[in-house]
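The complex appears here without one of its protein chains, the remainder shown in place.
Right, subunit A next:
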Amino acid sequence: MKLITAIIKPFKLDDVRKALVDLGIEGMTVTEVKGFGRQKGHTEVYRGAEYEVNFIPKIQIDIVIKDEILDSATSAIVESAKTDKVGDGKIFVFDVTSAIRIRTGEVDAEAL
């Protein structure tokens, strides 16, 4: 099992969700997050005073999947979240040692 953590542009959430559901993903967790990347944020002007926006709002998606669909899941996220402009985000993949469904006690693949 793998955990995919993807940081994406907020307005791309619906597209990414649709692409993953089409792949047969059963569930996902979404978090509103803020952060910066290589651009280090940007500046705005308010009433003549320039100010820095150091942390830009993003959406973080967490999904746990079976190993065999890892490549198709990551490429689905890449294709659906891409705008070709800076700030499209990143995808991280982690190994998952176990999973348990709380209601039934099912474990690992059955719990996903």
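In this text, a contact is a pair of C-beta atoms (placed from the backbone, for glycine too) under 8 Å apart; a residue touches a chain by one contact, two chains touch by 3 or more; residues count from 1.
Note that contacts and distances are computed from a predicted model.
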Protein that the absent chain corresponds to, by UniProt name, given "Ammonium transporter", "FAD binding domain-containing protein", "Oligopeptide transport system permease protein" or "Methylenetetrahydrofolate reductase": "Ammonium transporter"
Contact partner of the left-out chain, one of A:Asp14, A:Glu50, A:Asp71 or A:Asp84: A:Glu50
For subunit A, the residues touching the chain missing from this view: 44-51
